[in-house]
Every structure is written in C-alpha cells, then in structure tokens.
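Data first, discussion second: the structure below is written as structure tokens.
Up next, chain A:
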Amino acid sequence: MADTKKDLLLKIRDLRIEGYSDEKWLEIVHGIDLTLHKGEVMGLIGESGAGKSTIGLAAMGFARDGCRISGGSIEFDGMELTTTSESDRRALRGSRIAYVAQSAAASFNPAHKIIDQHTEAPIHYRIRKRLEAQEDAMELYERLRLPNPQEIGFRYPHQVSGGQLQRAMTAMAMACRPDLIIFDEPTTALDVTTQIEVLAAIRDIVEQFNTAAIYITHDLAVVAQMADTIKVLLKGNEVEEADTETMLSNPKEDYTKSLWAVRSFKREQKERPGGGAVPVVSVQNVDASYGDTPVLHDVSFDIYAGMTVAVVGESGSGKSTTARCITGLLPPSSGKIVMNGVEMPPGYKQRSKEQLRQAQMIYQMADTALNPKVRICDIIGRPAQFYMGLKGGALKSRVDELLDLIELEPSKYYSRYPTELSGGQKQRIGIARALAAEPNFIICDEVTSALDQLVAEGILKLLDRLQKELNLAYMFITHDLATVRSIADEVVVMKQGEVVDSGPKNEMFTPPHHPYTDLLLSSVPEMDPNWLTTVLEERGVDNIGEAATV
Partner candidate 1 sequence: MSDKYRDDLIDRMAVEAKRGRLSRRDFMHYAMAAGVTASAAGGLWTSKAALAAPKRGGTFRLGTHDGNTSDTHDPGTYLSFSIIQLAHTYRSYLTQITPTNELGPDAAASWSATDDATEWTFKLQKGASFHSGKPFTADDAIASLNHHRGEKSTSAAKALLKDVTDIVKDDEHTITVKLATGNADLPWLMTDYHLAMCPANSDGTIDWQSGDGTGPYKIVHNEFGVGTKLERHDGWHGEGAYFDAVEMTVLNDPNARQTALVTGEVDGITQLELKTLSLLQRNPNILVDNVPSGAAITMPMFCDVAPFDNVDVRMALKLAIDREDIIKKITFDTAIPGNDFHISPNMPYWPDLPQRTYDPDKAKFHLKKAGQENLTVDLSTADSVYSGAVDMCVLYAEHAKAAGININVNREPNDGYYSEVWLKKPFCMVQWGARPTPDVMLSLAYKDDAAWNESHWQNERFNELLLQAKAELDQEKRAEMYREMAQLARDDGGTIIPMFTNFVYARAKNVAHGENLAASWQMDGARACSRWWFDS
Partner candidate 2 sequence: MSDVLSIVLKRLGLGLITLLVISILIFFAVELLPGDIAQAVLGQGATEENLKALREQLGLNQPAIFRYLEWLGGAVQGDFGVSLISGRSVAETIGPRFAATLFLASYAAVIAVPIAILLGIIVALLRDSIFDRVANVLTLTSISSPEFFLGYVLILYLAVKNPWFPALANVNFQDIGTVELYYRTFLPALTMVLVVVAHMMRMTRASIINLLASPYIEMARLKGTPAWKVIVKHALPNAWAPIINVVALNLAYLITGVVLVEVVFVYPGIGQLLVDSVTKRDFPVVQACCLIFAATFILLNLAADVGAILTNPRLRHPK
C-alpha cells in the first residue's frame, strides 16, 4: 500500500447518531471524528453495539430505519452530506460510495441474477450500457478470481457458494469504480478456509483500483491484514486510533489492551482416565441421513467424564448432525450411541426420563434457545421440577443455587425475562438450564460463536470451572480453532460427514497434520499484519480458488 499522504476524501466531525428504542430517541454514537484519504483503508473495530456499522453507513449519508443522524458533519469529497438533499445523497450511493454487506447470501436479491444486480448501478447512473457493464462485470469477476467469470454472473444467488457471493458482492461494489467502499464484516459469516480467499481478493482489488475503504470487523487478526489505520470503538465512543503496526504492537488504552489479551485463556490438557474407565458417551460407527441424503458416515468417538472433546469442521461437515444423533433428535440409520455403557434407544421419544436427563445441550443462539415469554426462574426451574420433582421453597433455593453457579445474582435475575438480558447472560441461563438437570454430559453447540470475544472468554471460563466442580463431560462443537486451543482435551476433525482426524489436542496442534487439519489450522488469521501475505505465498496463489469451489 502506498504511504504517501493523499487527498482528503472523507471528513467526519463530531458525528452523533440517535436510535429509536423503547419509544424514545437515544444517542448511540457520541461524537465520532474520522478522516480518510483517497486510497486509504481504515479498520473500524469494536464489539457488538459499538456503533461500527452505524458509522459506516453514516459515511454514506445513510441511516437505517429507526436511526437518525442528529449532529456533526460528514463531508465527502467537499460535499456536506448532512445538509444536502436526499436525492443528491442517493446519487452518491453505488456510484462514488459503495457498500459490501456482512451476509452476501442475504444481501443479494434472490429474485434476480447476480449480473443483473451488478449492472443495476452502472446502468442507472448511465456510466455504462448494459452490455459494457456485463463485460466489465466479467472482468471484475476474473480479477476477483471467481471460477467461470464469463458464466457465473448469470446464475441466481442461491446457486453460488457463500465465499463466491461475497467476492461477487465486492465486484458489485466496484462496478462504478467508487472512491470509497464500506466493508461491513464481509467475512464474518464465512468458514476460515473461505475467509482467507475473500480477504485476499478484497485486498487485491482495493489495491488495484486504489480505492479508499472503511473495513468494519470485530476480528483483530482480520483487520490487521486489511487496514492502514485502525480505530477502536466502544459503545459509540472512540477509544483510540493509530496505524496498524502501532496499534498492534503498542496499544495505549486499557480497553484495547484487554481486547488484545483475550486469547490468553488456556488450560491444561487432561488425559483420558485409564484402567478400563467407561466413556460417558461413545459414538460407534454412526451413519445418518436426512431423507435420502446421507449426512454422516461411520462416525465414532468417545467422551470420558471430566473431559472436553472438541468437534471441529466447516459448516456442513456434520458436527451438529452428530449432536442430533447423540440426543436422539435424528435417529441414526446404523451404528449406536452408548452412554455410560448402556446403549441408548435411537430416538429421543423412546428414551426414558432418566436417560434424557443425562445428556443436556447448550445452543449457539441464546435468543432462540430461551423461550422469550418465560421467566428466568421458570426456565431454570423447570428441569429441576421435571426431573427432581422439586417444588416451592426447594425449587426456589435450587434456582438460586444455579444462578449463583453461573455467576448471576439470584435476587436480580430471578423473575426477569430473557429479552431483558445481554447475550452473555442469556448464554449463562442456557448453561444453568442444562445444569439444572444434573447431567453428566453436555453438548455445547457453538456456544461462543455469537458472542463478543470478551464475553465468550467469560463463558469458556465458566464452563471450565463447572467441569472441574461437577466432573462434566463436554462435547464442544465449534468452527473456531482458537476456542479449541483454549478449552479442548481431545479434538475430532470432521469433513463432509466423516471424521478425518482425531486425537488429543496437543498432538493435533503439532505437526505433522492430516492435510485437511493443516488447511484449517493455517487458515486461522493471526495478529501479524503480514500473515495473509505469508500464507498466500506459502500456498501459492493458485491454491486460493480451490477450496472455494467445494
């Protein structure tokens, strides 16, 4: 990237944005300043609720429904966006400022072909005629290393994979050769192996056209690869801003430091108990299918008491399906599930109350895992009441005990509703509900992936503590290798419904690896600004496209 001082492109001063919630306007962005020059890439980083996306959209003079820009100035290339008319502002969008959304799958209109959506803006702004625009699109697709660039645009969005869509969306943003692109978490929804390709593609194209960009993300390692400068945000306020190198090596503020320190949690790896100990759960040669589509093939692994087995793999690899087989939601077509030496009936409806009690589950999305119309005390209390037959005072004290266990103050949370809690608190309630059944085995299905890093850290620590106290066995489903590193004792790697590799954690993270494990491991971004370049060089550029076509 060029280092020379460039022309000023975007100047935001004292930006204030209000959001409408609980029937009144509340300020959610409190006076942010931002300066961006032509060709410069700025990373905006912060946890959820930091106002990153809102600021990014405000740079386009746009506020979502239920938001409004209440103060400050936004000057884009000499034009004051807060005072110009809506039609003038609209004329900038798509032509001079473009936007790349988090989920390309949701942001492409399912009803139109990709290329038609691509050419909409250039045709609308009369920059190119239809055929020219299509040819230009194909050229951009080629530059972004999409397979079949001549043809892929004529597909509908659902016919194209996520990583390819994200690149197609980047191409769409480039269609009018804008001066500024807002990237709003463009890789968050992707698997690590896909993410790396998209990152490379974005970086290349921004460099090639010398486009300025605001790159919004919560992932430090990612932003380190992309940005020239980084701005850290917290709850609508700026924490600090510095160029990438400085920010990574020498953060000034405590909050920034704490962000940097997140990945410090690690715990000792435990060994399997010897002497013919019976595994809590043993998955033995399980095959399963949805209708006629086989999804699992010959899956086997054991989980012992007090241990954590991490099941990793990309989306669609069969991790969650395995969990469904264990719980009996999806009866296996062959093979068996054995718990504490007893073979379980395949379907949950045939299992006894006691058998059901033994295995509990914690879900990824706490929002859908907790009934929004039921009070916390009833959510946690129900299993205790249902399995143990607790009532009245005994029930209440058990709930209090459980709330204590998950480090939430009983008196404060006892009679609240889930919607009044934060994401981390909800996830803790989910844990308490699982604990209330006094199980000896818990399936944790991506329990931290929807949470901010600091919060996720807290959950992991809590799970670890509970495991120690209650000698629980965990099956930890995740796609995040960092999490695996910190919490797992054993690792099972899955790909396309099969177990490709398994073993104790330390073995798995030390070479030599199985080739797929190697690909997974090497794709995890690191805090080194040069990591991406290095990896790509190691793999050879041609390697990038391959995994994406899977």
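As a convention for this text, a residue touches a chain if its C-beta (ideal position, glycine included) is under 8 Å from a C-beta of that chain, and two chains touch if they have at least 3 such contacts; residues count from 1.
Regarding selection, all candidates are chains of the complex that A comes from, given by their letters.
As the structure is a computational prediction, the values presented were derived from the model and not from experiment.
All listed chains 1 or 2 share the complex with chain A, though the touching one is 2. If you check the complex, the residues on chain A that touch candidate 2 are 57, 60, 62, 64-65, 90-95, 98-99, 101-103, 106-112, 120-121, 124-125, 155-156, 158-159, 172.
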